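Yeah, one chain of the complex is gone here, protein chain that is, but the others are all in their spots.
By written order: A, B and C. Residues from 1 in each chain.
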Amino acid sequence: MSNSILESANAAASTSAGTPASTTVMSMQQALNRALDEVLAENPKAVIFGEDCGRLGGVFRITDGLQAKHGEQRVFDTPLAESGILGMSVGLAMAGFHPIPEVQFDGFAYPAINQIVCQIARMNYRSRGALPMPITLRVPSFGGIRAPEHHGESLEALFAHVPGLKVVSPSNPHEAYHLLKHAATRPDPVIFMEPKSRYWQKGEVDMADGGTPEGAKVMREGRHLTLVAWGAMVARCLQVAELAAEDGIEIEVLDLRWLKPIDAGALAASVRKTRRAVVVHEAPLTSGLGAEVAQLITQSCFDTLKAPVERVTGFDVPYPSGDLEDEYIPNIDRILFGIQRVLEYKRG
Amino acid sequence: MSNSILESANAAASTSAGTPASTTVMSMQQALNRALDEVLAENPKAVIFGEDCGRLGGVFRITDGLQAKHGEQRVFDTPLAESGILGMSVGLAMAGFHPIPEVQFDGFAYPAINQIVCQIARMNYRSRGALPMPITLRVPSFGGIRAPEHHGESLEALFAHVPGLKVVSPSNPHEAYHLLKHAATRPDPVIFMEPKSRYWQKGEVDMADGGTPEGAKVMREGRHLTLVAWGAMVARCLQVAELAAEDGIEIEVLDLRWLKPIDAGALAASVRKTRRAVVVHEAPLTSGLGAEVAQLITQSCFDTLKAPVERVTGFDVPYPSGDLEDEYIPNIDRILFGIQRVLEYKRG
Amino acid sequence: MQYGQPFLGCLPTFPPVTKVTGMDTLLPVASGGAAGPLTADELRELYSLMVAVRHLDTSAIAWQRQGIIPGYAPELGQEAAQVGSGYAVDTTRDFVFPTYREMGVARTMGVDMVAYMSTHKATWHGGLYNPLESRLAPIQAVVAGSVLHAVGWAHGQTLAAGSDATTDGGLGVALTYFGDGASSQGDVHEAMNFAAVMKAPVVFFVQNNGWAISVPTERQVAGGSVAARAAGYGMPALQIDGDDVVAVVEATRRAFAHARAGNGPVLIEAMTYRRGPHSTADDPGRYRSLDEERDGAGADPLERLRQRLLADGIADEAFFAEALAAAKAEEEQIRTGIQALGSRPGTEMFDLVFQETTPALQAQAANWREESEHV
Partner (left out) sequence: MQYGQPFLGCLPTFPPVTKVTGMDTLLPVASGGAAGPLTADELRELYSLMVAVRHLDTSAIAWQRQGIIPGYAPELGQEAAQVGSGYAVDTTRDFVFPTYREMGVARTMGVDMVAYMSTHKATWHGGLYNPLESRLAPIQAVVAGSVLHAVGWAHGQTLAAGSDATTDGGLGVALTYFGDGASSQGDVHEAMNFAAVMKAPVVFFVQNNGWAISVPTERQVAGGSVAARAAGYGMPALQIDGDDVVAVVEATRRAFAHARAGNGPVLIEAMTYRRGPHSTADDPGRYRSLDEERDGAGADPLERLRQRLLADGIADEAFFAEALAAAKAEEEQIRTGIQALGSRPGTEMFDLVFQETTPALQAQAANWREESEHV
């Protein structure tokens, strides 16, 4: 197996057969931009803000053109302080707004963790439902773009552990459009983790029919093993499934989508069928969300499982510089090795 | 089963037979205070600081008397800012000191997370070993004392997920003394989580012989099931084991001690013998450290396990006010129910 | 950008602010409304509020000793700062963000005091009162935790007002409380900078009570004054005698007027003194002597008001006795309410997390009911 497959396989993930009329091909950046545009148009209380979100349209251009269209009161730049941005979101929500703040990069959510964990996640509870926190926090997330330090982090395990938060990550433009529209109209706080390495990948978006916005989603059916992933790893797992199919191994790829609450039912349904599972994520192994996924599967499928659930993840090391990025992020080889371990597992 | 057993059972955890001469009975508060006193005496570069650590001796009196004895340069109060305290620790470490900062309560570590995750945990790596971070961060942790909001949190899953950190929690005075002395002399950053509900419980401390400071520790041997716990939950699990023994069920209680790195070997060794495991923690269930422990056990003991590893934990809700605390923290009943589920598990 | 000079010098000088007349120089009695000096009725009302707060506050410590509540954070000595500032709030449109020590503010705003005190009974973090209806955010245990919320809420008023910021008699104003200790937190800086950049209608009300648990202000606040920080943000500041309730009311009203008119934030530093322990768990004898305590505290704010009211013939001993009797009756009623207050049902732990609950949480709730309530 060679890593060279990696380069050419991005397209595969976002094509599908039998395109309905309401379908448009667009990048995830475009899909997110479109979703935000519609949310602003539909809800006069929705406001977008963050560092460079306004005039510049965001460093990834996700809010491109929105300030010009909806005005400086609806889409605005803040001073450079993430705790300030999230703390301000709490107050805006208390005043009846639906804040859609952006943290510029995953690693810069850390200065805001205090406001996220102690305030945003708890205000509804603390106020006994009197002060809901309809805050949709967009976080360009995960690695893979050869960026500077702190620009390639995966914080889902942290967020998923916090009571009071919901966490979701889209894997392609279609999911991005529908999940963001859904998240940004919910009365509870949602951390929306955007896989930045997929921003420019195009795919078909069926604007009219998003399917259910809740729970996990089977992206490819299979019967020999379930690959569970989210964000940018979904496309990679689909490539892996493609490769494995050449060897007659039929892999089911489950896009977890919601990292909190996790769709335990979908995990159980898939693994009851395939009897084997591998979970893939970019975050470090220890105490990563893969442990939760594996344990949920083990709990529901203990009798049917043919092998312990395998985890193919980032290592317990700080996210490395660009030169070593491909060594850190689960690549096709490492996922295939994980699959092999599960398939070849023999009870002792 | 009734919760009333709870009240009387604290003592059981800290008594043992065959007391050697070097053994003293003291509270965990005293043991920690003694350890810090010795660390200051032995290492002129060790400095202790934080909110109310100096003159007051800390709100839990862990640093009581240390400023008077070692001087205001070695033990000092800082302004009220946790990011400041931890950020300052980085600079002191760069200047060759061994900082032993305190965060006053678990919930107030959040404002410092940015400095902990992005700086303390990474500076050794970033500087390629030129700037080690021998920082021992003491965090009075966990719940159980009917305290105000944010004073009863369990952050171990967050810390354990961060590459570059080590995390340890003592369960009794003996462990507290030896683990703190060990942690505070290491060249790497260690988060030292003190179970505040156990501060005033007395126990025997063998000052001369701490045993190995690394890895997990079997606190009680058993052959029917392994209970894995840390911090304040160890004493509770020992009570449970006591109760279960009356019914002829022999439970092995494993004090995990190190929450990062986790002693996977000890987990495997115990569960290979008992073939059943329950992990207990106060933190919320989802993405808690229990998932990691369960998955490590499942991976190493898949063939021998008689039932899926059970987790008895706090719920996915914000840590509640005193009145509901006992509903939230795993109590004896809930642990026994978990044990029962595992013991009664039938395949198919 | 400031160019042209190789050395541009330092610091714009802050424009001087007209003095707020306080009672120690002259008790300003007038028949005017809220905008003018205080009326005799208002002054008597302020006294009654301060007595009620003083009595409830000292009683709460007794409650703790008697085992009625597990803990409490007293405000002995800060009654003028709290009652005076809370008195300036217009509860039809303003919103107040307290810390854990603003019982006097809550009482002055007319919050249900059993619901308020319930937090100290460990019934519910944040208190059982409805924050939206009472215009008081939940009790905040994170030091400086809600200062940024005030800025966000205030900016929301600006957004809601659109271009007509000063119609309808002006903007709703956010009043946020914090301490000298809290001023060290990064969030306070971010809040002041955001508020000043956005010209948000916020009044930052610092009670500088000399202490943050065991740490005195001089080891906490570099430069010695939180008010002195405001100039760096181009924001007006008032440093006032926080033990002079008249000065507090007038300064706060002035600050509200400034913010309400769309002129942006104001900072008030009320100099006061925490006469009691930090909380019922604290032992101040470990970090300050009784002599230091007496020197620092100065004259009792309640007694100061009493003397002035007497001297100016605005109230007599009968009035004071009546006020105290009312305070006692009130405390008894609150105590009865607190004692009657049962625990909240455990299901609320699960039901109040989200507006839209999740299957996972429902499963946990079911599990809890089964194992803990045996249903």
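Everything that follows uses one rule, which is that a residue touches a chain if its C-beta (ideal position, glycine included) is under 8 Å from a C-beta of that chain, and two chains touch if they have at least 3 such contacts.
Bear in mind that the values here come from a model prediction, so they are computed numbers and not experimental data.
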Task = Pick out which of B:E38, B:D188, B:D206 or B:D326 touches the chain that's been left out of the picture.
result = B:D188
Remark   = Touching the hidden chain, out of B:N114, B:N172, B:T226 or B:N331, is B:N114
Note = Sole touch to the unshown chain from C:A106, C:V143, C:L171 or C:M192: residue C:M192
Task = Using the touch definition up top, pick the residue from C:Y273, C:Y287 or C:W368 that touches the left-out chain.
result = C:Y273
Message = List every residue of subunit C that touches the chain not included in the displayed model.
response = 1-14, 16-17, 19-25, 184-190, 192-193, 195-197, 210, 217, 219-225, 227-241, 243-244, 246-247, 251, 271, 273, 296, 298
Note = subunit A residues touching the chain left out here are 51-52, 55-57, 59, 77, 79-81, 83-84, 107-108, 111, 146-151, 285-286, 315-318, 320-325, 327-328, 331, 333-334, 337
Key: Contacts of subunit B with the absent chain, listed as residue ranges   = 47, 73, 78-79, 81, 83-84, 86-97, 99, 114-115, 118-119, 123-132, 134, 163-164, 166, 186-188, 261-262, 264-265
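Here, only the chains that are shown with their structure count from here on.
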Inquiry  = On a CA-centroid basis, which chain has its centre farthest from subunit A's?
reply    = C
Inquiry  = With centres defined as the mean C-alpha position, give me the subunit B-subunit C separation in Å.
reply    = 37
Task = Averaging only over C-alpha atoms, locate the centres of subunit A and subunit B and give their separation in whole Å.
result = 32
Task = Let me have the rounded angstrom distance from the C-alpha centre of subunit A over to the C-alpha centre of subunit C, please.
result = 41
Per-residue overlap in subunit B, given as positions that touch at least 2 other chains = 83, 107, 111, 149-150, 286, 315-318
Task = Give the residues of subunit C that touch two or more other chains, as numbers and ranges in rising order.
result = 124-126, 142, 186-187, 348, 353, 360-361
